[in-house]
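Here the complex is missing one protein chain, while the rest keep their positions.
Chain naming follows the written order as A and B, and within any one chain the residues start at number 1.
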Amino acid sequence: MKTPACRAWAGVFLAFTLLAGFGAAAEEDMISILNPRGTPPPIRLVPMAPRLDTLDGKTIYVVNIGFGDTFLPEVRNVLAEKYPKADWVFKRKAGSYFDDDPKLWAEIKEKGNAMIMGVGH
Amino acid sequence: MGVPTAPVVTQRFLELVKTISYKKGMPKQRFTFVPHPVAGRPPEVCNQFVRSKDPVTGKAIVEELVAALTAPLTAEEKKTGFMLRPPQPRLLEPDTPTNRARLFEKNGWTDGIPVILPTEARVAEMLKGTSHEPNEIVGTMRPSPPHEAWEFTVEMVAANAVMAGAKPEYLPVILALASTGVTSLFSSTTSFARMAVANGPIIEQINMSGGLGALGPFSPANATIGRAWTLVSKNLGGGGTLGETYLGSQGSNLNYNNLCFAEKEDRLPSGWKPFHVQKGYKPGESVISTFTGWSIIHSGGFTTQHKEIIKRSMMPFASGRAQVTLLLDPIVAHDLKDYQEFGTKEQLSEWLMKNAGTPALQYWGSHREELQKAKAGVEPYASWLKYPEGSYVPVSSFKPETPIEIIVVGGETNPFFLVGDFRHVSSASVDKWR
Partner (left out) sequence: MTAEEKKTGFLARAPRSRLLEPGTPTNVARLFNDSGWTDGIPVILPTEARVAEMMKGTSHAPEETVGTMRPSPPHEAWEYTVEMVAANAVMAGAKPEHFPVILALASTGVTSLFSSTTSFARMVVVNGPIREQIKMNSGIGAMGPFNEANAAIGRAWTLISKNLGGGGTPGETYLGSQGNNLNYNNICFAEREELLPVGWKPFHVQKGYKAGESVVSTFTGWSMVNYGGFALPHHQFINRMLSAFFYSGTGSGSQATLLLDPITAQDIRNDEGFDTKERLSEWLMKNAMTPASLYWARRGGALKKAQEGVAPFASWLKYPEGSFLPVSNFRSEVPIEIIVVGGETNAFLMAGDFRYVSGASVDKWR
C-alpha cells in the first residue's frame, strides 16, 4: 500500500496543486451538482375521529405502549377521581414499542369510546 | 380506527411526534405534553405530574386531555385527500463549490466530514460502475417503523457514493447495501449500531480488507462503503435528523463506518463455510450482509482453548437481548478447529447457544413459575436460587431464531476476537448490481 519512497518523506507536506486561488470564493467557478436527497412519499390526510360530546357514561382506555410502568396508571387514577361518571380502563400494550397489538385495538374498538395513549418514557 | 384518541407525550419527544403525525396525515393531532422522563418515577411523583401543567402549552394536563377527547373537530382536523411534498429537483442550482459544501453541511446531508460534491461528471463516472439505468428504483428505506419510507434510484445512490468518496468499482456493493432497505441510522432512543460484511470474489476485485486492521481506518473500500451507507441512510432513507428522525440519546461512534469489512475467506479453517454460503449463496457469488446491534467488545487470550473464553465473553450480552455475533481472528478459528474439534461454524454456534447461561436476576424475572418451584424446594430450581449474587443459571438465554453468527476476520498477529450483541438482518447479491 505504501512505497518506501513515500514513507521516507516523513509526514504530510503541503500539496501545491494547480487549484490556483481555490481559497477565494470569488474566483471559484460555478458548478452544478446533483440533489443528494431522496423522494418523500405524498401524505394521505387522515381525518381525526369525531370527538365525544360528554365523558359521562363512556368507557375510556388509558393505554401504555411502553411509557414506564407508573405514569399512565396515575393518569387513569387522577381522571377517574375527577370524572367519576366515566369508566377509565388501564391497559398495557403487548410487546415492545415497535410491536403491534391488534387484539387490544380490536377490544378498544369494540368496547371503548375513546383512548388516551402515552408516547415517550 | 375511529376511536377519538388523546396522545400524551413526554416533553423530550415534541419534535418527533409532531413530525410523525404530520407525515402520517394528522398534522393537527391534539397532543398533551408531560415532563420527561416518567419511566422509573415512583407513583407519587407521577401523580403530581398528572395534576400539574403541560410544560409546552402551560394548560392543566387533566383539562387538556379531556378537551382533546371532547372539543368538536375543526375543519382542518377533518380534512382528507393528499398533501404533496415539495418536489425534489434532480440538480441543485449552480453555485460555487464553497457555497455548495456549506449548504450540505448546514442541511445535515453529511456525516460531519467534508464530502466530495456530486457533480454531474462525477456521478456519470460513478455510474460506470454498474450496468443499471440511472432511473431504476433501488428500494425504499425508513429510519424506523413509525416513520415513512423514502424511495430512491440508482442515480441517487451514485450521488451519495460520490459524496462518500467511493470509487466506481465499489458502486455495486453500495447499491446492494441500499437495496436491502436497512438504514444504518435506526431511530430508537437506544443508539443502535450496524455492521456490513462482504463475501465472495468482490473482496479481491475492489481490495476490501479482511486482514490486518480490517476494522480500522486503513482500507479505502472498507472506509468509503461503510461511510456511504450512513450518507444513503440520511439522504435517501430520510433519517439522521437529530430529535426528529434520529433519537439515540448518546449516539454510536460505530456509525461513522458501520463496521464495514470483508470476511477473511481464504483463511477459513477447512470445513468452515464463508458467511454468504451459510446463508444459501454460492461461494462464487459476491454478497453484502447487514447486521444490527449495539456494542462490540474486544476479547481474547493466549490459549488454544478458546471456547470457554468466548462463552464467558458473551456474558454481558446474555441478558434479555440474547443475540450475539462473533468476529474471530483466523488464529482463533484455526485453534477452535484443530484443538477443540469444531468442524464447522454451526457446531461452535450450537455449542455456545446451548452452554451459555442466563444471569440469575434475568432468569427469575422472566420465569415466575420456576421461581415458585424453587421456593417450594423443587430441584434443580431450589439450588439455583441459592447461587450467590451475580450468578448465571445453566439455562441458555439464546433462541434458535437468532443463532450466534460467526465471521472470520483479522491479520493473525494475536488470538483475539470480537463479541457483539449483533444479529444478521439481511443479505443482498452484489452481482445483481454490477
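Here, contacts are C-beta pairs under 8 Å (C-beta built on N, C-alpha and C of every residue); 3 or more make two chains touch, one makes a residue touch a chain.
Everything quoted here is computed from the prediction, not taken from an experiment.
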Listed residues B:P168, B:G181 or B:G248, member touching the removed chain: B:G248
Identified contact with the non-displayed chain, of B:A39, B:A67, B:A149 or B:L371: B:A39
Which residue of B:M141, B:I404 or B:L418 touches the chain not shown here: B:L418
Residues in subunit B touching the chain absent from view: 12-13, 36-37, 39-40, 105, 108, 110-114, 116, 164-165, 185, 189-191, 193, 211-224, 227, 230, 240, 242-243, 246-257, 259, 261, 294-301, 308-309, 312-313, 315-316, 327, 329, 331, 357, 359, 361, 365, 387-392, 394, 409-414, 416-418
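As a working rule, only the chains that are shown with their structure count from here on.
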Residues on subunit A engaged by subunit B in the complex (per definition of touch): 1, 25, 28-55, 60, 67-75, 77-79, 82-83, 97-98, 105, 108-109, 112-121
Residues on subunit B engaged by subunit A in the complex (per definition of touch): 1-10, 12-13, 17, 22-30, 34, 36-43, 45-47, 49-51, 62, 65-66, 69-73, 77-85, 88-92, 94-100, 104, 109, 117-120, 123, 141, 144-146, 148-152, 155-156, 159-160, 163, 188-189, 218, 231, 235-238
